[in-house]
Every structure is written in structure tokens, then in C-alpha cells.
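For reference, the structure is listed below as C-alpha cells.
The complex appears here without one of its protein chains, the remainder shown in place.
Chain lettering (A and B) follows the sequence in which the chains are written, and residue indices restart at 1 in each chain.
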Amino acid sequence: MKLYIPPQIPRLAIAFAVFISLFLVLRHFLVPDTFGKYGPYRAAALDDYAKLEVHYSGQQACFACHQDIEDLKKTDVHSEIHCETCHGPGQKHALSSLPADILKPTDREFCGKCHILNAAKQKDAINQIDLTKHNIDKNCIECHNPHQPWEMKK
Amino acid sequence: MSQSASTMGNEKVTSSRRKFLKTAATLTAATVGYSWLKSSQILIFAAEPKDVTLPWYGIAIDIKKCIGCGSCAKACKSENDVPKEPFFFRTWVEQYTVKNDGSVDIVSPNGGIDGFVQRVPDEEIFKSFFVPKMCNHCAKSPCEQVCPVGATFLSPEGVVLVDEKYCIGCRYCVQACPYGCRFIHPVKKVANKCTLCYHRLKKNLAPACMEVCPTGARMYGNLRDKNSDLVKFLKEHTTHVLRANLNTGAKLYYNELSSEVR
Partner (left out) sequence: MEQHYQNLYDILAHSQGYIFPNEIDLQWGILIVIYPFITGLVAGAFILASLERVFKVKILKPTYQIALLTALSFLLVATMPLISHLSQPQRAYEIMITPHSSSAMAIFGFVYLWYLTVVLLLEIWFDYRKSMVVWSNERKGVMKWVYKILTLGVSDISPKAVKWDRKLGYIITVVGIPSAFILHGYVGFIFGSIKANPWWSTPLMPIIFLFSAMVSGIALVMMVYMIISYIRKKSIDVNVLDSIGKFLFFVLILDFTLEALDQIHRIYVAEESFEIIKLLVSGKLYLTLFVSQGLIGTLIPLITLAFLQFYKHQIKLRKSMYFIVSMLVLIGVYSMRWNVVIGGQLFSKSFSGFTSFKVGLIGLDGTLMAAFWLILPIGILSFLLWLLPPWKMIEEEE
């Protein structure tokens, strides 16, 4: 005896098959090419990151031209501090050599970011100064050469 | 008479229509088969590739050395095009002041970029210290686990990154990060966070925050290299990670982390 297939089932099966096939075909064209190469992500994203511009060049780039400053800095307590900590991102200036492309901070508040008296700073980590009392009418660099801080200027 | 799909319109199916259906079915089946193969490629490579020639990056921060100057937070924003407004930080510094009465004051004005001012008078202070915060680049990262589309991932070098071209901005990762180090970039409108300056690492340059730290409080290195400064530091100091109970596999190790820090 012939098996009775209710009329709904083949029609529904076709509808679902069409729908699922359509989805898989669409998916094939939409998934990015490098997806899955290293893991469940788009591997080309690593290249996107690698291509980003660098703004801080590192102090070796500074020493290439400013040998004198390097020699000066080595002699005093700021020797371990990299140039760009105070001067900001140096890549632009390293490429253009224009003075306008680099920062030269001069005000008390800037030196104070590191040196201001604060109980949270461990005592032997840094020399601290009370900015409300110490030579309040002068900028720090009027007496202290930032590249050789303990050699007082006259 | 029962009407099944094959009998309906049976009389009208011509040979040309049959040919068309056959071709369409074959093409569809081929595309379906190929796309299935493509998807299984993802499953095959789902595990971390064990390329041990690549470094496995870790980070260490020495609380004893941090002076709260904020140079790190400032440099990070310059290097990575993060908006200057005080609502978006890839890294920031917190100042903890534990008072004699046991209460703890925590502040991070503009992420510490402008430095800190101690408002509590010295005689009330029990102890005080700075804690720099940044992405922990977790090995078992909860942010990576919850991303619904695979836009956040752990790179082969152990750096957790966000694919800015793929992120849909659902913010699930921001909710899942226990350290609060993620945000939605207001202009790019995708998730954003510390990338350990991946673009600098690829050029053998240090991350910007570590380049400018005047006291060397921050360091990074290859956890696989027994001779690296980082591994030596971990060996010589007692280190803690934040939220160890959440088992995130955080690779940011703090030296001298006090119990008040979350």
C-alpha cells in the first residue's frame, strides 16, 4: 500500500530548503576573505593595526640630531627620562626638523605634574617640591636646566 | 486525489524548465558545499595557533615607582587618536588615599592626564599611592568570549584587539570587561581599547605609555622568554592581578598592589 504523505510536508520542505540555501549562498559572498585564518576573526585586522602611524619615535631618533643634549642628559638625574616624556610626540619633528612640530613646555605646572608634593608618591621615587612655596614668581627652568637639573643657572 | 508538490503543475514542466532547475540546483549545491567548507575552516582553526616563535606579551606595573605624573595617559591619547574629552581612556591613573579612619578616597581627574593634587591633609593620611590602569590583555578574556561577531579577538601574540571594520557596536564587550577599560569611540562608533600599541610592537617600538613613563613603572615583554626583563621582574617581585577570582587570565601583573584596589 502506498505511503500517505500529507500534502503539507513536501511543500514546507521545499520552502525551508529554498530559504536555507538562499541563506548559505548569501553567506558565502558576505563572509570576509581572511576570516578564520588564525581564529574566529578577520585576520586582515592585524594588518590594519600594523599599518597605523607612529607618533612617538623613541629617543634614539632624537639623539640622531641632538647628540649634545644626549651627552648632557646622561650626566644628571633626568638621564633615564626619555625625550618625548616632556617634549611630546616627536615623529613629526623627526621627519620635518621644524621647531614648531615639537613641544617645549616651560611653565611650573608642567614640572609640577611629576614633582608636586603628594603623599601618594613614594619618598624615594622622586624629589618633591611644594609649588606654593618654592620660588613662586619664577618658572622652574629659569634656574634648573631640564636636561641637567642640579646644575643651577646663574 | 491527493495533491502533492510533484503532481501540481506536472503537466506544465517542460524540458527547458527542467534544465534550468537542474542548473540552478547544481550551482546552489556547489555554493552551499563550498561555503560549508569555508565555515568549517573557522572551526578547524578555532584553537589558538601554537606558534611559539611569536612572543606572548605580558605587562608589569610597579606601584612603588608610579609618581602619578599622567604622562602615560597623555601619550596614549596622542599616539592612538583618542578624543581628548575626559570620558574615553585606553589607560588612566588612579590615586588612592587611605585615611586614618579607614575610609578610602579614590580619584582619577581626567584620567590623571593633568597630574594629581592631594586634597587630604597629611595628618589624616594612613597611606596613599597611585595605580595605573590599562587593558589587562587577558588570556581567557571575557570580552573576547562575549563578542557576538568575532570583532574582538586575541591575536597570535596574546594582544586583545578590536576589528574596527567588523565591530557592530553592541557593547556586550564593554559590559563584560571587569576592569572598565573599554569604551565606544564617539567618532568611529565602534568598541575601542588599549591595543598595547600593536602597531608599535610590530616595529619593535615600546607602547607609547611605556616609552614616556619617567620612572620605568610600566614594562612589557615576552612571557615566553625566560631572559626578558618582564619575566625577571615577575620572578623577583610578589605580583598580583586584578579580579583574580574572575579567572580572566589577566596578563597585567602589579607589584605592591594594596588590598584596597579593585
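For the reader, a short list of remarks on this structure follows.
Throughout what follows, a residue touches a chain if its C-beta (ideal position, glycine included) is under 8 Å from a C-beta of that chain, and two chains touch if they have at least 3 such contacts.
Treat the numbers as computed from the prediction; the structure is a model and nothing was measured.
The missing chain, though absent from the view, touches A, B when the full complex is examined. In the complete complex, the residue from B:Y57, B:F89, B:Y198 or B:Y220 that touches the missing chain is B:F89. Looking at A:P7, A:P105 or A:P149, the residue that reaches the missing chain in the full complex is A:P7.
Interface with the hidden chain, as seen from chain B, comprises residues 2-3, 8, 42, 46, 85-89, 92, 94, 104, 106-108, 111, 133, 142, 145-151, 166-172, 174-184, 186-187, 189-190, 243, 246, 262. The omitted chain makes contact with chain A at the following residues, 4, 6-9, 11-12, 15-16, 19, 23, 26-27, 30-31, 35, 40.
Note that in this section only the chains that are shown with their structure count from here on.
Note on chain placement: the centre of chain A and the centre of chain B lie 14 Å apart, centres being C-alpha means.
Residues 2-6, 28, 31-32, 34-36, 38-39, 41-42, 45-49, 64-71, 75, 78-79, 95-97, 114-118, 120, 122, 125, 128-130, 150-156, 161, 163-166, 195, 198-200, 202-203, 205-206, 208, 211-216 of chain B are the ones touching chain A in the complex. The touching residues of chain A, counted against chain B in their complex, run 4-5, 7, 10-11, 14, 21, 24-25, 27-28, 31-32, 35-42, 45-46, 48-56, 58, 80-82, 84-85, 88-89, 109, 112-114, 116-122, 125-126.
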